[in-house]
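Next up is a structure, given as C-alpha cells.
Missing here: one protein chain of the complex. Every other protein chain is in place.
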Amino acid sequence: MNYLALNGGALALALSLCAVPAAAQTIKIGSVLTLSGPNATLGENMDRAIKLYMKLNQDKLPSGVKVEVLTRDDGGPNPDKAKQLSQELIVRDKIQFLTGMTWTPNAMSSAPLATEAKVPMVIMNAGTSVITTMSPYIVRVSFTLWQSSLPMGTWAAKRFKTAYVAVSDFGPGHDAEAAFTKGFTDAGGKVVGNVRIPLANPDFIPFMQRAKDAKPEAVFAFVPAGKQATAIMKAYGELGLDKAGVKFIGPGDITTDEELPNMGDVPLGVLTVFHYSAAATRPANKAFIAAWKKEYGENSTPSFMSVGAWDGMDAIYYAIREQKGKVDPDKTMELLRRYKNPNSPRGPISIDPDTRDIVQNEYLREVRRVGGKLANVELETVQTAVKDPWKIINNKK
Amino acid sequence: MSTHAGGYSADPRVRWIEFLPWIVAVAAFFALPEYLSLGARILIYVLYALSLDLIVGYAGIITLGHSAYFGLGAYVAGILAAKAGFHDPFVQLAAAGAAGALLGISTGAIILRTRALTLLMLTLAITSVLMEVANKATALTGGADGLSGVVVAPILGLFKFDIFGKTAYLYCLLVLLLGWWLVRKMIYSPFGTSLRGVRENSLRMHAIGAPVYWRLVLVYTLSATIAGVAGGLITQTNQFVGLNVLSFESAGELLVMLILGGVGRIYGAFVGPVVYLIAQDLLAKQFPEYWYFGIGTMLVLVVMFARGGILGILDGTLAKLRRKP
Partner (left out) sequence: MEAFFASLVSVAFHGTALGMILYVISVGLSVTMGLMGFANLAHGVFAMAGGYVLTTAISRFGAPFPLALVLAFAAVAAASVVLERLLYSRLYTASDLEQVLFTIGLIFVAVAVARFIYGTLQQPVVLPDYLKGQFSLLGRDFPTYRVFIIVFSAAMVALLWFGVERTRWGAMVRATVDNRAMAQSVGINTRRLFTLTFALGSGLAGLGGGLGAEIIAIQPTYPFENLVYFLVVVSVGGLGSLRGPFVAALLIGIADTACKYWLPQYGAFPIYVATIAVLLWRPAGLFGRHA
C-alpha cells in the first residue's frame, strides 16, 4: 500500500549502508510516473523495472558514483500536475536526468522544462510521435504508435477488406488512428467508420456497438494499456463481436501482458503488432522475466512499460558510465543519440541519431494459450529496425 | 450563514495587521527562492478564493461551478498565447478577465433567478458544458493532451517568465494586490453593505425596495471576472493549460481552502490557500490517500465544530484571552 515510502525508505537505507568514499557523487534522476488512481498499475510496472535494474546493475556504474531516483506520482494523465512535479524536481531537487513519463500529455507539458533547464529527458513510455520534436533534450526509449500501427495496417489489408477504427481521444490514439488508416488504405483496404472514445472512464459498450453495426471484417482499436484494455476487450466479448466474425486487432497495448490474465478467454486469437511480448523466447527476455519473477513473485508479469523503463535505465547508466560520473547535459545527449543495445528483452534496439527516437523491431503476435495461460505469442518479425514512420513521412526531426 | 467574530469592522481604514500578509509574501520571495513557483500558485489561489468568497461568503450563493470562470480565463489566455500569437502578458490577462466577466454576467443573469438545488445544479451543468467543449475542441484546446506552446512575452520586455518563477511570483503578487484592493473597496462600500443585507435577510431587502437580483448579478460578475483573471495567471505561470482547471475536484478543493481559512471574510481567502497548499506540498506527495482522508475529516469537523475556519478559531481564542483579567 504505501509502496512509495517503503521503496524509498529501502533505497535510502541501502544507499546509506554503502561505505561512501569521500569523492563519491550522487547523480539524481527524477522519475514522474503514475502510481495512484485507476492507472496505477502502469506506473508501478515502470517503477518496479527501474528499481530492479538498479538493484542488479550496481557494478555498471563507475566507482564512487551513486544513482538516486526521486519518484513522483502524477496520478494519471494530468499534464498540469506532471509539469509542476517536473519543475520541482529540477529546481528544488536539482535532478540531472528526467525520466518516467507514463503519459503523452505529461511528457508534452514537461518538455519545455527540459529545454530551459538543459536536463536530458529519457521518455520511458509516452508514445506519441511528435513528443521528441518538442525539445532537443528529449530521447525516447519506448515506442511510437506509428511504429506498430502502420505495419499493422499494411499487414491487415492482406487479410481483411474492411475495418472499423476505434481509438482513445488523445495523442497516442490520434497517432494510432492515422497510422493504421494510412497503412490499411495504402495497401488497398477500406476503413468503414471510426470513432474517438473519451480518455477518461469511458463505457465502451456504445462505441463497440457502433463498430459492430458497421459490420466490418475487423475492428482496429487502441486504448491505453492496463485496465482500459481489459474493459474494451470485455465489451468486445459481451457484444458478441467475436461470434459475429469481427476480428479484433490493434497495437500490443490492447493485449498488454500484465492484463491478459484478467481478460478471460475473449482475447484468444486476437492479432497485434508490437515491439515486446512477455512470452518472447529470446534469451535476453527469458533472463529478464526470470529476474522479475524472482523479485516480484511468480504471479507477476512485466509489461512493455517495464521493458521501456528497464532499457531507459540502461541508456542512462550508459551515459553516466561514458562520462565517468561527470554528467554534462549536451555530452549526455550526444551519447544517448548513439545508444545501442543488441540484447534488450525486446530484441535489438538503438536510438536514431537524427530524431532521438527509438528504433526497434515490430513483431506480429497472436494470443494463444501457453502452459495454461494466455500469452502474446510472437509469430513473425513484421519489420526490422523500424524508425518512427511519422517523422519520415512528415520530414520532422 | 452564522455570523462570525471580527469578520469585518465598520471602519474601512487599513489596519496595521493587514500589512502582514504582504510583508510575509515579499519576505518569502527573498528567503525561499526554490519555492517560488509554489508561492505563485498560492497567490493565484488566494485571488481565486477571494473571488469565491465574494459569492459564497458575502452574497450567500452556493456554487460548485466557479471553476467555469477560472477555467475559461485560463483557456482564453492560453489560446490567445498559443494559437493567436498574442504574447503580451497584459493583453492575455485582460482577455482572461473579460472572458470571465462575459460568462459571469450571462450565466449569472440566468441562474440567479433560481435557488438552492436548481442553482447548484445549473452551476455544475455550466462547468460540465465547458469541460466537454475543452475536451472535444482539440484543435483549440489540446483536449486531454492539454495546451502547450503557451508563449508569454517578458513583462515590459524585461522580466522573463523563467523556470524558477521569480517573475511569475512578483507578477501574481501585484495582480493579487490589485484584486484585493478592489474587493476590499467594494466590501466597505454601500454596495458591500447591501450585499450583507441580502445574505442575512433577503426578504427584508425586498421589503425595503433594494433590488436584490441585480445586486447579486453584479457581485457574481465581479467574482467571475476575478476568477477569470486568476485563471489567466495560472496559464501564464505554468505556460500550459490542462483540463484540470475545469475539474470538479479542483472546485471542491477551492471550497475546502476557503472554509479552512474562514468564509465571509477577506483574510479567510488568504489563510486558507496558504495553509492548504503548503500542507499539501509537504504531506500529499508521500501519502496521497491519507491526504484526502485528512481533508475530508477536517471538513466534517469544521462544519460541525468550527464553522469560522482557522480565522474563526483565532478570533475565538483572542476573544477568550481578552476576557481574562
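We call the chains A and B, going by the order they appear; numbering starts again at 1 in every chain.
Criterion: a contact is a pair of C-beta atoms (placed from the backbone, for glycine too) under 8 Å apart; a residue touches a chain by one contact, two chains touch by 3 or more.
Remember, predicted model here, so these are calculated numbers, not experimental data.
Undergrad: Out of A:Lys118, A:Lys227, A:Lys293 or A:Arg321, which touches the unshown chain?
TA: Considering the complete complex, A:Lys227 is the one touching the chain left out.
Undergrad: Suppose we count only contacts with the excluded chain; which residues of subunit B make the list?
TA: 1-2, 56, 60, 62, 64, 110, 113-118, 120-122, 124-126, 128-129, 132-133, 135-136, 248-249, 252, 255-256, 259, 263, 289-293, 295-300, 302-304, 307
Undergrad: What residue numbers in subunit A mark contact with the hidden partner chain?
TA: Residues in contact with the chain left out: 1, 36-38, 40-41, 195-198, 201, 203, 205-207, 209-210, 213, 227, 231, 238-240, 243, 262.
As a convention for this text, only the chains that are shown with their structure count from here on.
Undergrad: Note which residues of subunit B are touching subunit A in the complex, please.
TA: Its residues touching subunit A are 34-35, 37-38, 41, 135-136, 138, 143-146, 148, 162-165, 238-242, 244-245, 285-289.
Undergrad: Within their complex, state which residues of subunit A touch subunit B.
TA: For subunit A paired with subunit B, touching residues are 1-2, 4-5, 36, 72-73, 75, 77-81, 83-84, 87-88, 90-92, 104-105, 108-109, 111-113, 116-117, 128, 134, 169-171, 198-200.
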